[in-house]
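A short write-up of the structure that comes next.
As you look at this complex, bear in mind that one protein chain is not there, while each of the others sits in place.
After this line comes chain A, so read on.
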Amino acid sequence: MSSAPEMKGNAEINNSKWLDAHYDPVANLYTFSSCIALADLHGDGENKLVVGDLGTGSCNMKLKVYRGTGLMSENTLLDLPTGLVAFLMDQHEPRTPAIAVASGPFIYVYKNLRPYFKFTLPPLDVNALEQDVWNQAREDMIDPLSLKEMLDGIRDKADIPLSVRSLRFLMLDPQDMEAFVNLYKEQPIRRQTVITCISTLKKNMADEDAVSCLVIGTESKDVYILDPEAFTILSKMSLPSAPTQMDVTGQFDVEFRITVACRNGNIYILRRDSQKPKYCIELSSHPVGLVRIGKNVVVGCAQETLQGFTQKGKKLWTVCLPAPVTTMGVMDLPTRGFQAVLVGLANCEVHLYRDKNLVSTIKTPDVVTSICFGRYGREDGTLIMTTKGGGLIVKILKRTAVIDDKDAAPGPPLAQSIRLNVPKKTKLYVDQTMRERENAVAMHRAFQMDLSRLRLAAARAYVKALESSLTPMSSSLSEPLKMNAVVQGLGPSFKLTLNIQNTAACRPVMNLAISFLYDESLYSMRTAFFKIPLLVPGLNYPIDTFVECLSDKGISDIIKVFVLREGKSAPLLTAHINMPVSEGLPLN
């Protein structure tokens, strides 16, 4: 029905699932998936991109809003953003979402991109002993040095950690202590925690545009749920470790589920009506990314794996990734009923997984640090990514793109899983295997015995050859020699060239002679014995002689060459020359 181009098969075509809508390598955007959101901020049906820009990490922190390809507005942020969400606070018209930016112990709420409200986390309990000590200091009952001693003692064993003031005091040099105490002793001690992650939870309706509560995780290992309008704390839950990432689903008034990845490498699942986690997933390495697909949780781990779990924490699958995970996101296309996990990798790729199947790969020009998929502008299937170098990439899923469920990861070829037609086992085969099974030890021994014999025979033959200098290499230390022979000619005359080399490092060899041994009825040689000159080390000495073949019957024989040393009967080395058949006739 539609004229969709075929989009199945190889990876190159895979890439054409996406249209490259925009790429700005110098957008100067430094952020993570937790600080990025898409929202119809102006109620005009056109979604904007809202980014909490971390700047350099110490300055230039900004709340940026993009419309289409351009930056629309910028607000300066006072502190590093740790999370950003868009949420509907109330039922008032126009129903434009507010933006909540978490940084430090505060949530800054923006409406119409103007600061609207600042929420501050409730202060934590102060250690009673610490309070006592500072009270004494205020009354000048103790000097700064004993104050330091006492605080040190409290720090080591107290359940409730010290306040920032005491910790800073403990770091001071003794000469600065007095001034510090005088400056702060009159002020009450405060202990403040910070927000580590933020998310939203629908209040009592499941609709897309329902009012949502804010859910925040703190460094003090707590999770708070805030009222959307009054920002009062509706619920507080505790975790065994500080949360780092969070996924929230459900409705506050009905039933909800908060999946939290914590700094101790575990994932906890909190539910309504329980102050403590209901389920726990213990991971073998730290979670880097956490997303929920339907009822399953998908976690990207530091050990280059992606793992799927049920909502009760049962492990479903694990896949190995080619590189460390940098960030993760959900690709949700409700109009097509399609959901998948986007995994940003350190090798400049973004992988798309449906369950454990890799269904598509996107190559990016730089390492991606944040991923956000959703409706941007008027386009539902938009993928927004920011890169390590501060770039902004916008891709749009083609209307006609078909994403196959088939695993695109390279694996064993299909042919490997086809059953071969193996013939039935014959009686002989079965008998042989029986015999082998029963006599395995004996067979092994017999084999080893024969192998040893063979080695012995080979070694003996070798020793014999060395002893009688039957080889063309001389092993003697005083006359290390090497020889090879070349026969040239078609016959009946042959030219025999012996190449002799002295392989010693520096000593020349003298008083050598060469002698030939051959069948005199077949061959004749002008001189079968002659002396050879002094051999300078390293040089090659070609020595030519001529051999006449006497037979015309087409037979050939071996000529033996001996290199001899004056006054010694055993040769230094021996070579056997296989003479070729003479192809010519002797001229009489």
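In this text, a contact is a pair of C-beta atoms (placed from the backbone, for glycine too) under 8 Å apart; a residue touches a chain by one contact, two chains touch by 3 or more; residues count from 1.
The criterion applied here is as follows: contacts and distances are computed from a predicted model.
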| item | value |
| --- | --- |
| Omitted chain, identified by the protein name its UniProt record gives, among "tRNA (Guanine-N(7)-)-methyltransferase non-catalytic subunit trm82", "ADP-ribosylation factor-like protein 6", "Mediator of RNA polymerase II transcription subunit 20" or "Ubiquitin-related modifier 1 homolog" | "ADP-ribosylation factor-like protein 6" |
| Sole residue of A:Y353, A:Y376, A:F516 or A:F562 that reaches the chain not shown, by the stated touch rule | A:Y376 |
| Selected residue (touches chain absent from view) among A:I267, A:I396 or A:I514 | A:I396 |
| Hidden partner chain, touching residue among A:G68, A:P161, A:P324 or A:P537 | A:G68 |
| Footprint left on chain A by the chain that the document does not show | 1-3, 19-22, 45, 68-70, 335, 376-380, 394, 396, 398-400 |
